[in-house]
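This is the structure I have questions about; it appears just below.
Note that this complex is displayed minus one protein chain, with the remaining chains in position.
Then we have subunit A:
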Amino acid sequence: MNTTPVLQKPLDSSPAAIVPAQAVTLHVNGEDHTLQLAPWTSLLDALREYLDLTGTKKGCDHGQCGACTVLVNGKRINSCLALATVYQGSDIQTIEGLGTEEELNPLQQAFIDHDAFQCGYCTPGQICSAQGLINEGRAKTVDEVRELMSGNLCRCGAYTNILSAVMEVIDRQAVVNNGTLTTIPA
């Protein structure tokens, strides 16, 4: 039997030192929270593991899927690629801050009406991304929305319904079953 030893380089005599946790204050959904975090804690992990704001999802942790999208000062970012400590002093908005069960954001209502999700895992990221898109003010047509929402993966494949929900909020338009756009009567 041919065997090849596979070796990793040994560690130095002492393992790399653990940097002590430091106080980080985050302004999330209108409230300040001070946390003790290791400096390499991502904003995503800070939200999910330390603030129990689990509406923001982890799908890849590499900025490839968009499930972790949150709004920072109104702009959409991938919170998995953001270090929490960098966002001290910023206005961070998550899905929990975008609307409540009693008072839904128009996008949240449109997502329900258009069945713009199945498993629901990408949904908070899709909604935050769509809100960021609306804030940017540059998407007007379906093709623009398709392009500018393409950073948010949906493995269930709800794209046509997500498009419909977003178009309704942007321009009171909906994609009907034969795929064409129609204006929703006021």
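List of remarks:
Note that contacts are C-beta pairs under 8 Å (C-beta built on N, C-alpha and C of every residue); 3 or more make two chains touch, one makes a residue touch a chain; residues count from 1.
In this section, contacts and distances are computed from a predicted model.
Looking at the choices "Oligopeptide transport system permease protein OppC", "Protoporphyrinogen oxidase", "Tryptophan synthase beta chain" or "Xanthine dehydrogenase family protein molybdopterin-binding subunit", the name in the UniProt record of the chain not drawn here is "Xanthine dehydrogenase family protein molybdopterin-binding subunit".
Think of the hidden chain as still there; on subunit A it touches residues 1-8, 10-11, 15-16, 18, 37-38, 40-41, 45, 48-49, 52-62, 64-65, 67, 94-96, 99-101, 104, 108-109, 111-113, 115, 117-124, 127, 145-147, 149-163, 177-180.
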